[in-house]
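The following block contains the structure, expressed as structure tokens.
In this view, the complex is presented without one of its protein chains, the others remaining in place.
The first chain written gets the first letter, and so on, giving A, B and C; residue counts start at 1 in each chain.
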Amino acid sequence: MPRMSMIEAIRDAMDVAMGRDDDVVVFGEDVGYFGGVFRCTQGLQQKYGKHRCFDTPISELGIVGTAIGMGAYGLKPCVEVQFADYVYPAYDQIVSEAARLRYRSNGQFTCPLVIRMPTGGGIFGGQTHSQSPEALFTHVAGLKTVVPSNPLDAKGLLIAAIEDPDPVIFLEPKRLYNGPFDGHHDRPVTAWSKHPLGEVPAGHYTVPLGKAEVRRAGADVTVLAYGTMVHVAEAAAADTGIDAEIVDLRTLVPYDLDTIAASVRKTGRCVVVHEATLTSGFGAELSALVQETCFYHLEAPVGRVAGWDTPYPHAQEWDYFPGPARVGRALAEAMEA
Amino acid sequence: MPRMSMIEAIRDAMDVAMGRDDDVVVFGEDVGYFGGVFRCTQGLQQKYGKHRCFDTPISELGIVGTAIGMGAYGLKPCVEVQFADYVYPAYDQIVSEAARLRYRSNGQFTCPLVIRMPTGGGIFGGQTHSQSPEALFTHVAGLKTVVPSNPLDAKGLLIAAIEDPDPVIFLEPKRLYNGPFDGHHDRPVTAWSKHPLGEVPAGHYTVPLGKAEVRRAGADVTVLAYGTMVHVAEAAAADTGIDAEIVDLRTLVPYDLDTIAASVRKTGRCVVVHEATLTSGFGAELSALVQETCFYHLEAPVGRVAGWDTPYPHAQEWDYFPGPARVGRALAEAMEA
Amino acid sequence: MTDAAPLRFHVPEPEFRPGDTPDFSQVAIPKAGSVRRPEVDADPEAIRDLAFSIIRVLNRNGEAVGPWAGLLSDEELATGLRDMMLLRTFDKRMLMAQRQGKTSFYMQHMGEEAVSAAFRKALMPGDMNFPTYRQAGLLIAGGYPMVEMMNQIYSNEADPLKGRQLPVLYSSRDYGFFSLSGNLGTQFVQAVGWAMASAIKGDSKIAVGWIGDGSTAESDFHAALVFASTYKAPVVLNIVNNQWAISTYQGIARGGSGTFAARGLGFGIPALRVDGNDYLAVHAVAKWAAERARRNLGPTLIEHVTYRVGAHSTSDDPSAYRPKAESDAWPLGDPVLRLKNHLIARELWSEERHKQAEAEILDTVIAAQKEAESHGTLHSGGRPSARDMFEGVFAEMPAHLRRQRQDAGV
Partner (left out) sequence: MTDAAPLRFHVPEPEFRPGDTPDFSQVAIPKAGSVRRPEVDADPEAIRDLAFSIIRVLNRNGEAVGPWAGLLSDEELATGLRDMMLLRTFDKRMLMAQRQGKTSFYMQHMGEEAVSAAFRKALMPGDMNFPTYRQAGLLIAGGYPMVEMMNQIYSNEADPLKGRQLPVLYSSRDYGFFSLSGNLGTQFVQAVGWAMASAIKGDSKIAVGWIGDGSTAESDFHAALVFASTYKAPVVLNIVNNQWAISTYQGIARGGSGTFAARGLGFGIPALRVDGNDYLAVHAVAKWAAERARRNLGPTLIEHVTYRVGAHSTSDDPSAYRPKAESDAWPLGDPVLRLKNHLIARELWSEERHKQAEAEILDTVIAAQKEAESHGTLHSGGRPSARDMFEGVFAEMPAHLRRQRQDAGV
């Protein structure tokens, strides 16, 4: 099986989708000739032509707004916002337009749009290259929100997202692009080529939207995580020796309540983890859902580990980033409670 | 004591603030000559001049963006976004700029800005005159978010917001502008002049940001609500006869955890209510907070009643709006659990 | 070198406010027929004067004159008149229905009927409009059934949008009318995207964007011009300058620029101003711009100069911010009257036939209204179900929404 980094897997997903369907077009800032600042679209313009993969002016509003028009025409745009931190200029088009087009037109017009964005911290990117804005999308009816944690999923989820008839926010944890990252920033980085989830089948396959995956089975406590935090949670389990069951949500909305509830009912304890700021983060929804569905199984309060409620700092990156030590403490607390 | 509608109270707050401080300026779409589509700024241009209260082009980005520049200069802008549904074009300026200016400049530049917006449903306004986007602000570090439920609070909170040195999102439940609304849409409307909270002191006073108020003391179950839903909760308590303790949050961030926790520890049960869509709404944060702080006092899962996860419909307004019947059912469920 | 004088804050003001006597005699209105008609492939720089003039065809005597005249047959002209009369009657009836509580809200076109009704006739099947709420003439002139519009306005059981949308926020893919948004401006850049898609596919269909004078201040306007300019998108971008936003006159959005059309010049986009109350002029300019788009010559920006005679919407009362007589003083006249006079001048029409047509049209509209009302109105009779409210958020209903529908008991 080919081994791919997450960048290669994402590129391959677009390649496969463009190869199968002429209506798939890819565009964004620097994605055409250059192939994207993270090189996720490298080679696509050469292969499919400038009319299927092209550079745009620096206007996230324009990128998403024109993509919505293209979707209404019948194309399937898969656009890149250079960093998730730069999605806000397009927020109105996403929330007021993409998310509601099918509903408000009673299906006459639809919006089969994918918005890819690098998300999350861990690269000393400061306030504007580190944010995790997923909760600003999960609150919006009509959007699906996906966060892969590895190359295998990334490719399958991205193909599924492109084939999905509705708008999908596709957040790519940039700290995972070149290798898994478990939050031990002081240890050498290993590449995806050494990781089983870096084995990525060639050609077409999908990972269905809305299905979580148990990444590590465990008896003691359920960890709900996605993206980079899946790896951090694994490290925390290893570091603490706590037998955590780690659920990789993969899709935040629609969420996979069956998998979540089954795990928590089994373990009786739950810790939710994300990089985004704590207050009103998606972790709040998960915590609320868990206690609504598993109240009588819970032996401890649902814990949350998240980014602090501050802008993402530069120098204090590792004080901010919810690493394995913090997650480990939360697991221990859940066990003690 | 003068009796005022919520519109009058809000107008009076701006009048008082402008009268005391020359640096307070008020602007937005139609707010100058005309006095705002809801008439909240009526008379201010006449009284304070065109340079202190003026009309703007239809650009929410421009309104908030220029206001941030004015705040950096040293003014205290209090701007209106015509409906909260139209705030998204300004979202980038709010999230990336207003919320982070103090932090990123280490206090060299600050953003003493108030953004007033009519929020919520109940007026057959359809998708774009009915939204409750508070959770899109509560997740953003650096913003305060306020939702008054009556004229007395509205005036005091708005003066406090204008005097606050940081950006405040001030959401005005438009269904409450002219009178309390308890969700019984089929009953005649009473005016604020008949309600004790329509008694509004003249002149300057503040209601502190970050302090909740117990609107109705009760022993059975705590209801956490804000804005219109405070009145709906009161109706639900009356309709069901359940002795609910109704906490009017008034400020969502910073939230008043002491008041919340004290009430839930007393009642052992909690229902959270808001108009906004359920998933990832601010109710999720409240539910998470309650179970984190009161886990061992809870006798039933924290319930949530909220808008459905659909765009706000026109014809089905009363199927969508979380009225007293739905809140009452949730209270009953909390009691049965 | 610097002036010691303190800075001053400048806020533009309309010339006339309630109580003033409006007088537009200073407004320069070029004579009908006086503005040249360049080739469609003219260099934008060479025709920049057209962004500061007004293309007009119908003169005071009801004659069609000049290089932009002569495109429409007698029958097409008669149809145009009928379309505008239909729209005006439709508006009247729906305004009344709103006042009777049969719906929550309405927005009329009074004075602006020619803009959308005439433009529509320059389009081909498959072209797509991205309209605002004040271009229902696109539907009427495109033959969309009035009863469907009414069903939408009434949010009744036959509402094609299932009660989900505010009245007048129509949608009809089949009639080239993109789903209306309540958010100003968003459609303008979407139109450009649709046009780009058509070009990407080597198709021949073009897109048409619509925006109000006030809404040109929104960001989407800029993005539309940037993308249209860069990719030479086959799109016609229309600004309907009806002199007012809500209470705000056009000078607040326009600022120091002479016209809205001038905005296009900063992007190398040919820009024309047209008499929006002149059915023939609008149609001729629309044809010209549509041909440019179809011939791969790229976008055109058109400013339609017109006047919003009625209130902004049923929630508005213009007497609070402008003189009552302002619309009478407005120098471009009534589009219906002007086309009527043209037809009479050409002896294709008469006062009697007009009266007769008015009566017939009223009957038609009333008949449609009766039919629509048989399906219910907002607060009585047949209505969309609460179940409909949960449908169509996604192609397939996700589990959490199914649970919510169940909770709702519907």
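Rule of thumb we're sticking to: a residue touches a chain if its C-beta (ideal position, glycine included) is under 8 Å from a C-beta of that chain, and two chains touch if they have at least 3 such contacts.
Keep in mind that this is a model prediction, so the values were computed, not measured.
K.L.:
Based on the whole assembly, the unshown chain contacts which displayed chains?
P.N.:
Across the whole assembly, the hidden chain touches A, B, C.
K.L.:
Given the contact definition stated above, which residue among C:Ser53, C:Gln98 or C:Ser229 touches the chain not shown here?
P.N.:
Among C:Ser53, C:Gln98 or C:Ser229, only C:Ser229 touches the chain that is not shown.
K.L.:
If the hidden chain were put back, which of A:Ser59, A:Thr119, A:Thr222 or A:Ser287 would touch it?
P.N.:
Counting the whole complex, the residue in contact with the absent chain is A:Ser59.
K.L.:
Which residues does chain C use to touch the chain missing from this display?
P.N.:
Considering the whole complex, chain C reaches the absent chain at 1-12, 44-45, 124, 196, 198-200, 202-204, 206, 217, 219, 221-223, 226, 228-232, 234, 251-258, 262-269, 287, 290-291, 294-296, 298.
K.L.:
Please give every residue of chain A in contact with the chain that is not shown.
P.N.:
29-30, 32-34, 37, 50-51, 54-59, 61-62, 85-86, 88-89, 124-129, 278-279, 308-311, 313-316, 319-320
K.L.:
Suppose we count only contacts with the excluded chain; which residues of chain B make the list?
P.N.:
25, 51-52, 56-57, 59, 61-62, 65-70, 72-75, 89, 92-93, 96-97, 101-110, 141-142, 144, 164-166, 210, 253-255, 257-258
The definition used in the following text is that only the chains that are shown with their structure count from here on.
K.L.:
Mean of the CA atoms for each chain, then the mean for all of them together: which chain is nearest?
P.N.:
B
K.L.:
Taking each chain's centre as its mean C-alpha position, how far apart are chain A and chain B in Å?
P.N.:
Whole-Å distance between the two chain centres: 31.
K.L.:
Can you list every residue of chain C that touches 2 or more other chains, as numbers and ranges?
P.N.:
162, 164-165, 169, 181, 183, 219, 393, 400
K.L.:
What residues in chain B touch two or more of the other chains?
P.N.:
Expected reply: 85, 88-89, 127-128, 279, 308-311.
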